[in-house]
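With one protein chain withheld, the remaining protein chains of the complex are depicted in position.
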Amino acid sequence: MRIRLGQNNYGKSRVRLLRVSRASSSHEIKEITIAIRLEGDFESAHTIGDNSKILPTDTMKNTVYVLAKQYPPEPIEEFSAHLIEHFLTYNPQVARAEIECTENLWSRIPVGGKPHDTAFMRAAGEKRTSLVAATRAAAEFSAGISDLVILKSAQSGFEGYIHDPYTTLKERSDRILATSMRAEWVYVSEGIAFSSVWHGVRKLLLETFAEHDSLSLQHTLYAMGEAVLGNFEQIQEIRLSMPNKHYNLVDLQPFGLENDNEIFLPIDEPHGLIEATLRREI
Amino acid sequence: MRIRLGQNNYGKSRVRLLRVSRASSSHEIKEITIAIRLEGDFESAHTIGDNSKILPTDTMKNTVYVLAKQYPPEPIEEFSAHLIEHFLTYNPQVARAEIECTENLWSRIPVGGKPHDTAFMRAAGEKRTSLVAATRAAAEFSAGISDLVILKSAQSGFEGYIHDPYTTLKERSDRILATSMRAEWVYVSEGIAFSSVWHGVRKLLLETFAEHDSLSLQHTLYAMGEAVLGNFEQIQEIRLSMPNKHYNLVDLQPFGLENDNEIFLPIDEPHGLIEATLRREI
Amino acid sequence: MRIRLGQNNYGKSRVRLLRVSRASSSHEIKEITIAIRLEGDFESAHTIGDNSKILPTDTMKNTVYVLAKQYPPEPIEEFSAHLIEHFLTYNPQVARAEIECTENLWSRIPVGGKPHDTAFMRAAGEKRTSLVAATRAAAEFSAGISDLVILKSAQSGFEGYIHDPYTTLKERSDRILATSMRAEWVYVSEGIAFSSVWHGVRKLLLETFAEHDSLSLQHTLYAMGEAVLGNFEQIQEIRLSMPNKHYNLVDLQPFGLENDNEIFLPIDEPHGLIEATLRREI
Partner (left out) sequence: MRIRLGQNNYGKSRVRLLRVSRASSSHEIKEITIAIRLEGDFESAHTIGDNSKILPTDTMKNTVYVLAKQYPPEPIEEFSAHLIEHFLTYNPQVARAEIECTENLWSRIPVGGKPHDTAFMRAAGEKRTSLVAATRAAAEFSAGISDLVILKSAQSGFEGYIHDPYTTLKERSDRILATSMRAEWVYVSEGIAFSSVWHGVRKLLLETFAEHDSLSLQHTLYAMGEAVLGNFEQIQEIRLSMPNKHYNLVDLQPFGLENDNEIFLPIDEPHGLIEATLRREI
């Protein structure tokens, strides 16, 4: 029998960083968590324990801090590209590098109605994300949003589906629709105005979700993806992953009460999960 | 040997509820999680398995939904009082009831600059909380905030502390101060305008944190509690619990770089933890 | 208005430690997480930011590692006592110190049927815990178990309880009983054989749970506590906290099938919660 080493990668995950920019009396802060994954000529490390081509993951971590000093990590897509360029330049054994960034979002604490210069609060549970991957020949830039929890109390139904012998779900023209959205989109190129596009996409996803007459979660997911591709020509593909966070109508009939679409039971499990990728046709 | 049953209680935890109010075309939503704890004459249930005085926790859960239909759960303090009144009225074996509420905060999705009528997003990771406890003779109303993540990039130092043989920490007049605040306060009575006071306390805690010249986390915690007691005579006591979420300056000297208070390493563990109660002197 | 600083404490939480003992070719490992809480004369730190009586929490952390080198952290109760003695001896401003320990349990990996000398696996999700608290006058030693997940598929019913208008639960003489147990017990003195007693208590709690004819979770909880107090005179009090992790019988009637106590739906929320303290009568 012979054994072949297939797809493999290694790197450092959960490298955390806060950068405070004190260029003016109004500070800027940026908090990110980075994962680095390298692919390349690492076969002898696996088969005979030869570490001569292994850059320690501890060194990768140090490199993040050194580069964060040299290049402001703003936006995360460009900081990721700097890191990848560093790893590819100084490590001929590396064929491909991938950097995943997750950014915690902070807003300024309002004091007397004005945003404070140096005091911040976490803006939301949601995160801004990016994934940059590159070989020496080509690079791909992706960005995204995770953990964006949204809910519609109107304009949402689910009817006309298959009824088989195991179906007990009742059709409803008026149900709660809620999800914790994850979106990832791929840019057509580098050199995009990453931060302004990110804010634009986020706004459009939220507005489309709010205004859509939803016939199903698939239907709304598609409408959201379609809106993004239709309005941002910098984006060639978008993937949406949406758990259906069920809010079930509580049955109050045993207690002689009617539940007029008013009292709901939120449940975390089980949950539906809808995932799709939309692509711009070339 | 004789054994005595000491302090004991039982109840239902993590009872979840969403209420949608459709009184106008602009819906209101309220999402809460409730824990119920009853104390009383439950000795024979423990010692001989006599369930004749046991109200099942499943019934407690049903009661939450029935009462949420009858009394809008707004504010959570008053809804808790309704629940307690129910349990004390119909269950002579219950001597004391305690209801803990945790509210997820939702805001409206802005569409074209205006808040949408029926689409919502989770406002923040923070929660509004309450704890109402009552016997047939007396009741106590408490409220609070949990998981409020805040950070100061200026006006914070830590100096002049004890140096013993195991001290390696460097004194700093300019450090990052960050915490995930938990506050709980006790009202002097019932019949308070619970929601407007809650928003007022939250605003004051945030503003005090932002503007304080902090000599330590203890110092800032005390200033925050003092501000609340000084401005809200409806509150007789406040307890603050603040983990010190350390952001350590990264040492870049090994790489020939100076870190001018710019690049920090956030760490979750270990963390300091500062807790104190402040009371209005009578 | 005057404000008084009430109960307050500060310290370091989540201080983690692994100790490897290489006294023989068969290594011993011990992995613990420690929380330190100090109470004392800290009023001026709060009110005016005077840190002259503040031992930094960073120094507390260093102290843990220094003492772990000097005194093997085995058992955790005695290591905690060493730490407390250190803090009380060198810090006159400290009136009371409390050390909470949580131990991850490791077992040896079996190789060819024999436990390996230097390779280990996590034994279970459960933890061994301790809480030692002392002033200069007196000390109290407690120990415990957390996260012990246990289940009975027989000898468990729940009948004869109160039926009120909101009760829908069906009485059952044969139900699944499951919990994630937390037990904490208080020793009558120091100088106990802490580790052998801990293993004895754990065994007795498990055996009592297994063999009990349970009429309710309260009933079984009490039997477990009673067994411990009846068999370990070193223990004066035990507190048990048991969430009722419901396993509901799935209704298969809509599909023309009978569910003969065979197929269950485990649910995490809502859950019952039963808590009681048992004390030895003096």
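The first chain written gets the first letter, and so on, giving A, B and C; residue counts start at 1 in each chain.
Operating definition for what follows: contacts are C-beta pairs under 8 Å (C-beta built on N, C-alpha and C of every residue); 3 or more make two chains touch, one makes a residue touch a chain.
No experiment lies behind these values; they were computed from the predicted model shown.
Contact with the undisplayed chain is limited, among A:21, A:218 or A:234, to A:218.
Even with one chain removed from view, subunit A keeps its contact list with that chain: residues 1-16, 35, 37, 42, 45-59, 61-63, 66, 90-91, 158-162, 164, 166-169, 214-216, 218-219, 221-222, 225-226, 229-230, 237, 243-244, 268-281. Touch with the hidden chain on the side of subunit B covers residues 165-166, 168, 254-255, 268-269. Along subunit C, the points of touch with the absent chain fall at residues 16-22, 27, 29, 31, 62, 65-66, 68-70, 106, 109-112, 116-126, 148-155, 176, 206-207, 209-211, 247, 250, 252, 254-255, 257, 259, 261-267.
The definition used in the following text is that only the chains that are shown with their structure count from here on.
When the CA atoms of subunit A are superposed on those of subunit C, the rotation angle is 180 degrees to the nearest 5.
Between the Cα centres of subunit B and subunit C there is a gap of 24 Å. Centres computed as Cα averages put subunit A at a distance of 37 Å from subunit C.
For subunit C, the set of residues that touch two or more other chains comprises 166, 168, 268-269.
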